[in-house]
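Structure record follows, encoded as structure tokens.
Every protein chain but one is kept in place in this view of the complex.
== chain A ==
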Amino acid sequence: MSHAPVRDVRAGAPAPRRGNTLSRRGLPRWAQPALALVSVALGCGIGLAAGWESRVQWGLVAALLFVAVSYTTTSIVENRRQARDRLATSVVWVCFVLAVLPLLSLIWVTVSRGMKALDGYFLTHSMAGVPGFETGGGVYHALVGTLEQVGLATLISVPVGLLTAVYLVEYGKGNLARAVTFFVDVMTGIPSIVAGLFILSIMLMAGWSPSGFMGSLALTILMIPVVVRSTEEMLKLVPNELREASLALGVPKWRTITKVVIPTAVGGISTGVMLAVARIAGETAPIMLLVFGSQLINANPFEGAQSSLPFYIWEQYRVGSEASYDRAWAAALVLIAFVMILNLVARGIARWKAPKTGR
């Protein structure tokens, strides 16, 4: 059975004419970007005319001009409400640019200066026998050190942090849970040098010697609270209905947690873990105290001194020669790339494991 398209008999009848209309005078869509361009041009012009050296001053003038110009233009052409809307929008844009610029500039400088020394040789060789002020040598020993120290720290802190978060969200109530939350919060604020000194004192008391693993222990102290916090927030986001649905099927609580709650939150949890990894991958102080740093490849994290990327950067910078500066920048680039790759992997896991919504 097919129908002719239904037509409302009232459709197309002339609209009643009233005093007020809904339409108003408005700026065209290209007005905002055009105003931005004009402000930047004006900013450069004023900067040139006044003979300011600093491009930062030019930019600030342009940003202020942009906010002011878009507010006044809109309030003249449109009305005050639109003008305030435009004011808020332009302030948001200016803040966004202010926030992103340093980041872009940092990446730009690191990439442009780091590429000088970065090549296959750099990634696969250590500094063994290379005097600091000469070219050559590489970052391999530091890369191995960072991978092992961060890997071990992750291996220890993810289970501890995950289980703590599960306890806090699913089981904890009363004083113990409150105490755990409090101490996790306190731990979040521990400076890395304090964590390093803490492990150092244990190391000296127990008569152990410096090794990559000692560094991992200090990094673990820094990592656990971050993992607990982020995992806790993610577990709290899992709707209670899912827990009840599972319990009502006669599934024991621990299986509900492992098979329903954690899988639902795993995307967020992996992102949190990666943020924690990114945080500890850049730590230098505990490595100086506990791993000592080395010019040689030492693949055994449980014995002998190791290096790590942040430590290597600091070491090369301290040498103070042209060649060592290049190496420091290249190592910085490697460190940033390492963290970025980890983040991409975490994003991938999050997308792959995320609750499906499509059909």
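Note that a residue touches a chain if its C-beta (ideal position, glycine included) is under 8 Å from a C-beta of that chain, and two chains touch if they have at least 3 such contacts; residues count from 1.
As a convention for this text, contacts and distances are computed from a predicted model.
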Chain excluded from display, named as in UniProt, from "Glutathione-dependent formaldehyde dehydrogenase", "Spore germination protein PE", "Phosphate ABC transporter ATP-binding protein" or "Fasciclin domain-containing protein": "Phosphate ABC transporter ATP-binding protein"
Candidate in contact with the missing chain, chosen from A:Pro159, A:Pro252, A:Gly320 or A:Gly348: A:Pro252
Option from A:Ala63, A:Ala142, A:Val184 or A:Val260 whose C-beta touches the chain left out: A:Val260
Selected residue (touches chain absent from view) among A:Asp85, A:Asp119, A:Glu134 or A:Glu244: A:Glu244
Sites on chain A contacted by the missing partner chain, in the whole complex: 173, 239, 241-252, 255-256, 259-260, 263-264, 353, 355-359
